[in-house]
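Right, chain A next:
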Amino acid sequence: MVNPILLIVVPLGLAFALPIVNLISKKIIKYIPVLAFLFNLILSLLLIPKVLEQTIIVKIGGFHPPFGINLFVGPVGILFSTLIALAGFLVSIYALSYIKEGPKEKYHILYLLLLTGATGVVLTGDMFNLFVFFEILCISSYALVAYLGNKAGIESSIKYLIQGSVGSSLLLLGIGLLYGQLGTLNMADIANQINSISSPSIFVPMIFIITGLGIEAAIFPLNAWLPDAHSSAPSSISAILSGIAIEVGLYAVIRVIFTIFNASSFLMFFVFLGVLTLLIGEMSAFSQKNIKRMLAYSSIGQIGLIMFAISLNTQLGISAGFFQMISHTLGKGLLFLSVGFLIYKTGSMKISSFEGIGKKMPITSLLFTIGAFSIVGLPPFAGFASKFMIIKAALTTGQLLFTVLIGVILLGTVIEGAYFFKVIQSIYFKGTTDIIKRDEAPLIALISMSIFVLLIIFIGVYPDFIARILNSAASEFINRIDYIRSVLG
Partner candidate 1 sequence: MEFLSNYIYYIGAFGLIFIGLFIILVKHNLIKVIIGIGILDTGVNLFLIAVGYISKGTAPIFSKAGLDANNMVDPVPQALVLTSIVIGVAILALALSLAIRLYKHYGTLDLRKIKEQRW
Partner candidate 2 sequence: MIIIISLLVIIMLTAAVSAIFFKDLLNAVIAACMVSLIASVLFYLLQAPDVAMAEASIGAALVAAIFIIAISKTKRHEE
C-alpha cells in the first residue's frame, strides 16, 4: 500500500514523537530526520513511475473534491517531493556532524517540520491547505534563522517574520475574496469557475495571493529579507532555505498563475520581473564581502532566471525552468554546505579570510569549486545543461524580445562567473605558500557533499535521464484542463 499521504504524515508523526524520544535517549534524535527523509526518498522514487502513467488524487477523509481536501500528486508534485526528500536526506546527514551547539532536539524538530511544510505545499490541491502548509514552512524558517541566537540571527529573523506575516495575511485576504466570489477552496474547482467572473474583480485577489506567495519566493521588490535571513541561519539551514524554500514559494506562485488564474497575459510582466530580479541579484552579489550574503544574493539571481524560463510559457521553457530549479538546489546546497565548514574552520564569513584555505582544506575547497562551476554554468556540470536548455527555449520562441533578453541573462552569468572566480582565486591562489597542516571537514559531511557532486555531474552528463519527468511536469502546467478534469472527474 503506497499512499502519497505518507510523504507528509510520517515526518509529521516523527516530529511529534521527537520530544518523547529525546526524553528516552539524547543520542538517537539526530538520526531521526535521516530516517524520515530516507523513507520519503524511497517512497517518492517508488511513486515516480506510477505518477508518470497517471496522476494520483488522494482524497483525505474520503470526501470527493471540492467537498474535501485532496492531494494532487502529479509529475510536478512528485518531482518536487523527490527533490525535497533528496536534499533533506543529504543535508540531515551533513547536520549529524555540523549541528553541535544549541537546543539540538528543537533543531531537528524544526528541520523535519520545515521540509514537511514544503512537501505539503507542493502536493496539496486546496487553496487554504496551501496557506496552512505555507505557514508551517514560514514559521519553522523564522525559528531556524534565529537558531544560533546571535545578534544577526535574531535581527534577520524579526525582519523576515514581519514581512512574512504581512504576506500571509495578504494571502489569506486573497483567499477570502476568492471564496466570497466563487464559494469554493479547491484549486481545480476555482480554476474551473474562474472564467465565470469578470476579470477586474479577479485581479485584486490574484494580486494579493501573488504578493503573499511572492514574499517567500523572493521576487524582486519583495526580497529584502532574503540576504539577511539566508546569511545568518546555520549553513545547513541556509542550504535548505536557498535550495528548497524559495523554490517552493516560486512553485506556488506559478501554480497560482498557470493553473488557477490562467493569466498568461500576466506572464509578460513576469518575464521582465524575472530579468530584473536576475540582474539585481547578481549585481548585489558582486559587491558583497561576506560569502554567505554573496551566495544569498546569487540565489535571488537564480530565482530570476527560473522565473524568466517559466514565463516563456512554452513546453521547453517550463521544463528548462524546472531543470534549473533542480540544478540550483543541488549546486547551491553544495555551496552552502561546503562554505559551512570553511566558515567553521576559519571563524569568519569574510571572503578575504579564505586566503590559502585551499591548502588547508583541499577536499572541501574542491567541492566548493565544483558547486560554483555548476551554478555559473560550466560543462560538464548540471548548471550548464540547464542554462543551455533555457537559452535554447528562449531562442526557439523566435521572438526578438526574448533573444535580446538572453543577452541580458548572459551578462548576468558573466557577473556571476566574475564573483565566483574572485572567491576561488582567494581560496587557491592567495595567501601563504607554505605547507599547512590539513584540517578537513568531518568524513560524514564530506560523504554527503560528495553525493551532491555525483548528482551534479551525473545530471550534467546525462540530462536525458530526467527529461521525461521534466516534460510531463511542463505539460501539467500547460494543460490546465487536464488538471481540472483529473480532480473533478
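Convention: a residue touches a chain if its C-beta (ideal position, glycine included) is under 8 Å from a C-beta of that chain, and two chains touch if they have at least 3 such contacts; residues count from 1.
These made the cut because all candidates are chains of the complex that A comes from, given by their letters.
All figures in this text were calculated on a predicted structure; none of them were measured in a lab.
Taking any copy into account, the candidate from 1 or 2 that touches chain A in the complex is 1.
By the touch criterion stated above, chain A contacts candidate 1 in their complex at residues 128, 132, 135, 139, 142-143, 146, 149, 151-152, 154-159, 161-162, 165-166, 168-169, 172-173, 175-176, 179-180, 185, 224, 228, 232.
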